[in-house]
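One protein chain is absent from this view; the other protein chains keep their places.
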Amino acid sequence: MEKAAVPAKKLVGNSYIEQGCNSLRSADSSLRHLVEQRRLPQRGWSDLAIRRCLDEVALMDSNNYEGNVGAGEREGRVYSELVKQRNHYLAHGMGRSGDIAANQPKAAGSALMCRITEGLVLDVLKSTGCNNTKSCVVLPVATGMALLTSLLYLRQCNPQASIVIWPRIDQGTCVKAPQTAGCELLVVEPVLEGDSLVTDVGRVEELIHHHGDKVLCVLTTTSCFAPRTPDKLVHIAELCKSNNVAHLVNNAYGIQCSRCMGLINTASLNGRVDLYVQSLDKNFLVPVGGSVVAGFSKEIISAVSRTYPGRGSSSPVLDLFITLLSMGREGFFQLISQRKEVYKKLKVKLQDLASVYKERVLETPNNQISLGFTLTPSNYKEDIKLPEIGSKLFTRNVTGARVVTCSGDKTVGKVTLKKWGSHSNEYPTPYITFAAAMGMTENDVDVVVEKFGQILAKVSVI
Amino acid sequence: MEKAAVPAKKLVGNSYIEQGCNSLRSADSSLRHLVEQRRLPQRGWSDLAIRRCLDEVALMDSNNYEGNVGAGEREGRVYSELVKQRNHYLAHGMGRSGDIAANQPKAAGSALMCRITEGLVLDVLKSTGCNNTKSCVVLPVATGMALLTSLLYLRQCNPQASIVIWPRIDQGTCVKAPQTAGCELLVVEPVLEGDSLVTDVGRVEELIHHHGDKVLCVLTTTSCFAPRTPDKLVHIAELCKSNNVAHLVNNAYGIQCSRCMGLINTASLNGRVDLYVQSLDKNFLVPVGGSVVAGFSKEIISAVSRTYPGRGSSSPVLDLFITLLSMGREGFFQLISQRKEVYKKLKVKLQDLASVYKERVLETPNNQISLGFTLTPSNYKEDIKLPEIGSKLFTRNVTGARVVTCSGDKTVGKVTLKKWGSHSNEYPTPYITFAAAMGMTENDVDVVVEKFGQILAKVSVI
Amino acid sequence: MEKAAVPAKKLVGNSYIEQGCNSLRSADSSLRHLVEQRRLPQRGWSDLAIRRCLDEVALMDSNNYEGNVGAGEREGRVYSELVKQRNHYLAHGMGRSGDIAANQPKAAGSALMCRITEGLVLDVLKSTGCNNTKSCVVLPVATGMALLTSLLYLRQCNPQASIVIWPRIDQGTCVKAPQTAGCELLVVEPVLEGDSLVTDVGRVEELIHHHGDKVLCVLTTTSCFAPRTPDKLVHIAELCKSNNVAHLVNNAYGIQCSRCMGLINTASLNGRVDLYVQSLDKNFLVPVGGSVVAGFSKEIISAVSRTYPGRGSSSPVLDLFITLLSMGREGFFQLISQRKEVYKKLKVKLQDLASVYKERVLETPNNQISLGFTLTPSNYKEDIKLPEIGSKLFTRNVTGARVVTCSGDKTVGKVTLKKWGSHSNEYPTPYITFAAAMGMTENDVDVVVEKFGQILAKVSVI
Partner (left out) sequence: MEKAAVPAKKLVGNSYIEQGCNSLRSADSSLRHLVEQRRLPQRGWSDLAIRRCLDEVALMDSNNYEGNVGAGEREGRVYSELVKQRNHYLAHGMGRSGDIAANQPKAAGSALMCRITEGLVLDVLKSTGCNNTKSCVVLPVATGMALLTSLLYLRQCNPQASIVIWPRIDQGTCVKAPQTAGCELLVVEPVLEGDSLVTDVGRVEELIHHHGDKVLCVLTTTSCFAPRTPDKLVHIAELCKSNNVAHLVNNAYGIQCSRCMGLINTASLNGRVDLYVQSLDKNFLVPVGGSVVAGFSKEIISAVSRTYPGRGSSSPVLDLFITLLSMGREGFFQLISQRKEVYKKLKVKLQDLASVYKERVLETPNNQISLGFTLTPSNYKEDIKLPEIGSKLFTRNVTGARVVTCSGDKTVGKVTLKKWGSHSNEYPTPYITFAAAMGMTENDVDVVVEKFGQILAKVSVI
């Protein structure tokens, strides 16, 4: 509208329009700054400013050119108005057939959005503790598929190797992804230190030495459920470096936790980390469906992008782009701080509750997200099975707490893991976990602990 | 985004971004042209282009300035995100306390949208047949309230006069508005010419002469249900001119009909027409709630605007602005042409049906929107009451057909009208009306006539 | 979806679907409760729950019936998808030709929404301090037009009377509305008590006695800019009762202030109040464009509704319906409490600032919304004109503060008011006003006072 300021002034008056144009210029200036810097804006943008930005992005895609006519097989045609709108008139997805990070001639706006978003995410990764990061790519698939892509990239680099050494974490995707990549998974059981389950570095070293060139990589994990703790990344990274073995880190929801990010950073400086992978939904409060693969070399990230065959949905990028602009640096780090406070509060309130019911909160200081609360079987009425405590929470609208009874096996593909859910063949006690994750509020903690307490009051014999 | 082209090119490449910027420049150019010309664009805009325009408009209102803080009692604060969005972040409404057409310092964007919309509507009024129109104002009230405003304006000009001479039309609002304005309504019964009910010009003249200075205005009607026909505007306008009496025209849904518009134009050239009033919903296919008051002098329209006390909702203007941009000249006149075709088809198909059932379509050639189909009582089964034919259509999802039995009185305020619904004390036959209105399709005609035929087959004794 | 639970369970499993259906049943139950009680829900609804409710409302309007075909001239046809969506597929507006509060056969859903909204508003009016209220109607016009409608209703009741006695308030609409209604406005100057401008009850009484049957009503005001205070409603109401004169109260933004509501309640109990009128935007944080006319007799409100000729936009009702559901009782009264706190904070911070610059905050304890801050001319640099202080605030993005210099006249229609803006012919000092209105936050207060302080530092000679 700024270019129409002259005739607009005739209609509404000079000073009013001039003030309005100041607002437009301010928005334009923020936009230019965003493209130039590709860093989180200090303050979040208004929804209106974000919408205008998206409108401009969309107008830069060929399917929105005035008078455009398609003569190919893929022309960004969209049938439903509802679908058009919910995709903000973007239709061409991201990437090209050879490279998910390539720019499309037909979709300059979408490509620009992808490039900016990569920059914003890189800014976040550096700011949250992994300052050594050099590049990243946002993939339109969730963490499991991103791990698979990373593994397939590593296999392309080293076709003779197929063994993945894996400190056990009982999360289905992690067992599945390597096997889908055609790899053999060697499981490294954790060792118990106090209440914590920690990486058996010695066993990892043994396996590396024993299998030699057949080892494709070590696959470690940062964010995890207590009492498992983040793997000893620095030690593993040093081992990988000295043995010339690749190192892939599953940092699924670790961006929200400075300890996880710091571990990766130090590991990358002191040893070898090829790639680290994280999901968008848990770290950035967007719907499930996207992930970030990051690393310490632009070339490697670029090669990973080229490994991904074909285009992908731009939906995850779009959700992330909107969200990061909406949060701004202030909003994002406010959430990070809030999470820390919530963790502290959750721990204290669970400890108070535990003292009443002769249980205790597992001491796992290296896990700064998840907390375990023991469920000593003899403390409960005879007719109560421990998993019912989880069900009762669910029917009281508390989701996500998990009761681990340390019993039962699970087979995923060719791998069978005993006492599935406990990350270990021999954890000494059943427990229930609670996570203090991004977006949880202090009020949420109150509700969770209150309802948990009500249930304990019913089922405990203490 | 165009101002960010330089850094964008570094990210996505010169040629892609250049093409994208061409699209942005094209949209900017259309926008400038719109503000300069305030005429319907030849081709309709895409929804994306419209949204971008609205975003720019909204950014020009102070409630959307970055960092704006309010210290008054009316600051455009909106609580609900849903409400913000559905109002496209506009909150200040239209007008100022003294004048519904005044520009607001706090809302330059909204004001600009109002001024542009007035221009677009003026363009439509001129293009559809009333080329002599000089000015118009879009009011955020429906036709009845717009008639009331017009009457109050006339009363302010001529405080001693309070009589409104009114060729009868059986539509509640028309009876109500003058009485709410504190006027006395003198009803002029129509005369029967063939099947048509036409204006009794002689009686109007008599009343003017008889009541002299007490006559505030003649209130005529163009668009109406058959067999009533548009009033003889040209004769009345001449009478008004020669007797120095104001003339207000209710052109409720007449913009869609070139005959109505032509009548007003000729009347304004040969005689006196002060104001003509029409609704937005029926002529422009927007939700109910707005109207246009138009006239042949900028000063009069300006005075009407000043008569309206206070601000108003900008919702009707927003709906109209979006719709006119979306239609463009081509879209709007395509609808006008379609309506003419639909009228012809409806007439022919009803005539065919009438010939089967020994009824006939009333010959009312001066009414080019509505058609009457006789319902001769003796043609129907004894236990059938004629209004049931309407109800049966309604339950078959055909809305808007009206059975007129020419019986029953209605009192609105102090005025009692006999045989309410038939516009006359003595129409010779019951009938049912169908309208070929803006937006009706040929397929709609098929469905309507088919279902009507099914009903006749059941209830007729022919 | 609940009716599809059986086949859904086959696809997704019994327990998951059962949990999902519980959520649907909960939403249905809230909906039923809303329709039955027509009272604010205790807790606000989620946007999703509101949208679902609106979808159901819309499906009940005939334009959304599957297979509906229109054969009338007003069929709820909407051209633009953007317009359809922003109106949530509602097109028929509110009311019928005779009565803005009547139910439409073609629009059962819209009608239901109107009836519920009236109930919600009545609940608010009673809960905020005017418990004696019996009925109200939401009009699709802003306050000025609602005052006009109320005056036209009073004129219909008493056609011989045309004088409106009006304790002066310098707000354009209030001067305009009575004149548009064809009334003569008798201005009652306020008297100065301390810093406050208060109603000259004696003069009102004089005028009533002097003009007798010619007096249509007294038009009083509650919410207003300091140093004017709410009129002495109780005294006036008693006068009106004993003299059999109507009493109309302009309570524009008074719902947010318990003192204003309490005054009206007491006045209605002890004397006569026919109607009180308020705007939607300022009290409920919706866009400008709607108002509420409330009173102490269902019959009177019903008669006012019938005074309004024709239909109207359902947009203001829709905005209000969404907003009240979104707020819930908790949200609404949290805003009410916040406003009180903000008023206190604003007063204290302004007093602190005043003490630095040898000014003072006007003591107007009966005005609990607006505050005046003196601007003693000799305290400012010679080249500074006092209104520039307001302009400087505006360019620093503080809107709504008003500098009143107590000079200059204004003519609205036939009425000329001296020293326009100061509500008085002789207020002793210039000042600037700030309002602590609904939606203002404590942070807003900080920003406003900080920026005002910066300006004073530049322009003051103290």
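For this structure, a couple of remarks:
Going by the order they are written in, the chains are A, B and C; count residues from 1 in each one.
Everything below uses one rule, namely that a contact is a pair of C-beta atoms (placed from the backbone, for glycine too) under 8 Å apart; a residue touches a chain by one contact, two chains touch by 3 or more.
Every value quoted in this text rests on a predicted model; they were computed, and no experiment measured them.
Set against the missing chain, the residues A:V6, A:L269, A:V447 or A:I462 yield one that touches it, A:V447. Within the full complex, the residue among A:Q37, A:N132, A:Q179 or A:Q351 touching the omitted chain is A:Q179.
Checked against the hidden chain, the listed residues A:G194, A:G212, A:P287 or A:P428 yield one contact partner: A:P287.
For the chain left out of this panel, the touching residue among A:N103, A:N265, A:T307 or A:T429 is A:T307.
Among A:I369, A:V404, A:L417 or A:I455, the one in contact with the hidden chain is A:I369.
Of the residues in subunit C, those that touch the hidden partner chain are 1-4, 7-8, 11-13, 15-17, 19-24, 26-32, 34-36, 38, 46-49, 51-53, 55-62, 64-66, 81, 84-85, 89, 103-105, 108-109, 111-112, 115-116. Mapped onto subunit A, the interface with the missing chain covers residues 47, 50-51, 62, 65-83, 85-88, 90-93, 96-98, 105-106, 140-145, 147-148, 152, 155-156, 159, 171-173, 176-177, 179-182, 223, 225, 253, 281-282, 284-290, 306-316, 318-319, 322-323, 326-327, 331, 335, 369-370, 393-394, 397-402, 412-413, 434-435, 437-440, 444, 447-448, 451.
By definition in this document, only the chains that are shown with their structure count from here on.
The interface with the largest number of contacting C-beta pairs joins chains B-C.
The chain occupying the central position, as judged from C-alpha centroids, is C. Distances between chain centres, each the mean of the C-alpha atoms, put B farthest from subunit A.
The distance from the centre of subunit A to the centre of subunit B, each centre being the mean of the chain's C-alpha atoms, comes to 55 Å. With each centre defined as the average position of its C-alpha atoms, the distance from subunit B to subunit C rounds to 29 Å. Between the CA-based centres of subunit A and subunit C the separation comes to 47 Å, rounded to the whole angstrom.
Among the residues of subunit C, those in touch with two or more other chains are 81, 85.
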